[in-house]
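The structure is given below, and queries will be raised subsequently.
Yeah, one chain of the complex is gone here, protein chain that is, but the others are all in their spots.
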Amino acid sequence: MKALMTAAALALIAGTASAQDSYTFRMPSWMWEEGIVGDWNKDRVAAFEAANPGITVDKTLIPNTHYEQTLITQIAAGDVPDFMPVFTNMLAPMIDAGILAPMDECIESSGFADRILPSVSFAQVDGATYGVPLTMSPQSLLANTQLLEEAGVGIPTNLDEFYAAAKAVKDKTGEFGYGFPNDTASAIHVYINSMHWLIGMGSDWSQPDGTITANDESAIAAVSWIKRFLDEGLSPKGLGSKTVRQMFADGKVAMLFDGPWVVSTVKTINPDLVPHVTFEVMPTPTHAAITGGAFYVIPKDSPHPDDACRMLNVFYDPEAQQRYLEDLVQIPGTIVEPSEAFLEEVPYAGKMAEIAAKYPGGIGYAPPGYEIQAAEFRQIVVDGLSRIYSGEMSVQEGLDALQRQLENWTKTL
Amino acid sequence: MRRVFARRFRHLELLPIWLLTPAAIVMSVILIWPIAQGILLGFFNTRILNYNAGRYIGLANYEVLLSDPFFWNSLKVTVYYGIASMSCTYVLGLSFALLLNRSLPLRGIVRTIFILPWAVPEVVAVLIFIWMLDAQYGVVNYFLVEAGFLDAPAAWLAQADLAMPALVLITSWHQFPLALLILLAGLQTIPREEYEAAMVDGAGAFSRFIHVTLPGLRSVNVILILILILNSFRRVTMIYAMTGGGPARATETLSILTYNTAFTYQKIGYAAAIGTVLLLILLAFSLVYFFTIIHVRRDA
Partner (left out) sequence: MNPRTVTMLISASLFVLTLACAAIVFFPYYWMIVSSLEATSLFEWPPRLVPSSITMDAYVRIFTERDVFTWFKNTAFVASTTSIFCTLVAINGGYALSRFRTGSTTAFSIFILFSQLLPATLIVVPLYVIFRQTGLYNSLIGLAIADAAFVLPLATWLMKGFFDRIPVEVEEQAMVDGCTRLGAFYRIVLPLALPGLVVVVAMSFITGWDEFFLARTLISSQSNWVFSVGLTSFETQYAIAWDEMMAAAVVFALPAVLFFLFVQRYLVSGLTSGAVKG
């Protein structure tokens, strides 16, 4: 390890000289094969390789289903990549463990310092920046306008309209009005869905000072609200987030809360539906759009941190960032002005940018005050939710029990 | 006889050591050395992201564990899963072995069908069952609703009371062929004369099963039941891919809890303590199991 560190330090001092050496630059990612997203990433790597002859980039694909587990096993064993993307929820534990390198020098020396999205603050601890945003797309209301029209309703803008729209779709078309993950096998998606409603109704599972608020009035209101859709058959039961998206793409679900990436999924599965998909402001009182996305990070033990910084510059190339927005229809990590042609072609893009700017919320899918132990927190919440969704407990009972469990858990920290 | 032979070749005693060395080396490097490190890890407060920065904390992990409700839940789940999946697998294996032990038309084809689930990779078996048990479009729900067992489709993998039966179902489907083959082999060693003698004594089919078949299978049962229980206690891939331990931890066996604690909650030191307890439980179980059996045999 020490030898690696020394080598890294030497490489830093030597500066551009190291670019002349031929070696393999290691960058694992879950995105290499994800259709147009993968193409964009591979194109960036090709640009990097062209600019740095001698360096070959090892594009190790780790499927997203076990990205976090595989990556942390490798890091635990001292097998550290040069550069990598991480899901936002992986960031806080990594910063806390001290395995990421501060990127401030890299940011200052680059041309993108003033273009980075403000959500970079999520990666800042004690004045140092440990990651920069890769994508920060908001999750908001996605609707199938074809189904809504058939049901004779417009895009809902508040709670009552949302319920009425879901019901009308079910009654008039027989398809589901609102789809959301409630399979409880993958905690994070079920947790995110609960955030949509809790934060949307002005609450959250905890407060920034660490107080647990799992059974306060607005939490009870929010969970009762969700459960109603299951009870009345307006939402499919027991399905995971991926099946729900697939159903949306197949025209079997009229509305869901998700990121703009769903449009890419629709494009792949059912291109005919794309013109009928719209991305709208959340119909909740606060309109809060849960924001997830991912960050680029440089590990502290990265063998080639200076080349990692160069790689970041290639990813942050203004023209490439423009394409990230306009080809992938997702918000890239830097501020990009959408072109007129793009706004015309993708009508909801302007709204997406507006939502991202006006209503960002719940960044990193973390309960306030518990960012580092968020995974355990989320699991306990989802345990509680699954008891409520399955009807094993009433909302009140379930949330009271959840409040107790969470409080007991905080005592063990 | 064998003992005499061994004595005669005592000067060759180096031979068994040579023969065993390759196996011993492989198992030491891949199994024993890592397990020793794993056990050691249980005495440190290591988080997986700083694997080498863990601090020695003595038995603190074990103290936490004793008051951890999730640990006790997992213990209960493990025992439930172990007994349920073992019983179902055994009953299926024995029933089908009894059916196949008769002369039947198409016996070869039927036997092949019965053995095939064993060949299906675990990850594939899980995929098929997740899809068949799908809460909205699953074919299992369709059959159960049509047959009148259910009023409405059930969310098998999202309901705490249904997830475990579903998991036992897929486990039994996947591993009953092993039980079937071993029991079939056992059935074929029971001498025909014993059945004939029982029939002469006027024993019915059921009585013959109780008094001839079951005792005849005893030595096979001993090994089979142990293998089935140990496998179910150690199973990871299938449960993890199927439910991840959910819903509401209804399928979180100790193996899954170890996995989740190490890789999702990233507390690998604590996970190692849980894994070590699992190892001790298995060890204690095996010892008790063998001593009981030896004891019973001596009595018999």
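For this structure, a couple of remarks:
Going in written order, the chains are labelled A and B, and every chain counts its residues from 1.
By definition in this document, contacts are C-beta pairs under 8 Å (C-beta built on N, C-alpha and C of every residue); 3 or more make two chains touch, one makes a residue touch a chain.
Being a predicted model, the structure only gives us computed values, none of them experimental.
Considering the complete complex, the chain that is not shown touches A, B. Only one of B:Phe43, B:Phe71, B:Phe114 or B:Trp156 touches the chain withheld from this view, namely B:Phe114. For the chain left out of this panel, the touching residue among B:Ala198, B:Leu228 or B:Ala262 is B:Ala262. The omitted chain makes contact with just one of the residues A:Arg115, A:Lys172, A:Arg228 or A:Lys242: A:Lys242.
Residue-level contact of subunit A with the missing chain is found at 28, 30-35, 58-66, 70, 73-74, 76-79, 240, 242-243, 245-247, 249-250, 252, 261-262, 264-265, 268-269.
For subunit B, the residues touching the absent chain in the complete assembly are 1-3, 5-6, 9, 12-13, 15-17, 19-20, 22-24, 26-27, 29-35, 37-39, 41, 48, 51, 95-96, 99-100, 102, 104-106, 110-125, 127-129, 131-132, 136-139, 142, 173, 181-182, 184-186, 188-189, 219-220, 222-223, 230, 233-234, 236-237, 254-255, 258-259, 262, 268, 271-272, 275-276, 278-279, 282-283, 286.
The criterion applied here is as follows: only the chains that are shown with their structure count from here on.
Residue ranges of subunit A in contact with subunit B, taken from their complex: 68-69, 72-73, 75-78, 93-94, 97-99, 182-187, 236-239, 243, 373, 375-376, 379, 382-384, 386-387, 389-390, 392, 408, 412. Looking at the complex, you find that subunit B touches subunit A at residues 47-52, 64, 68-69, 134-136, 153, 155-161, 242-244, 246-249, 260, 263-266, 268.
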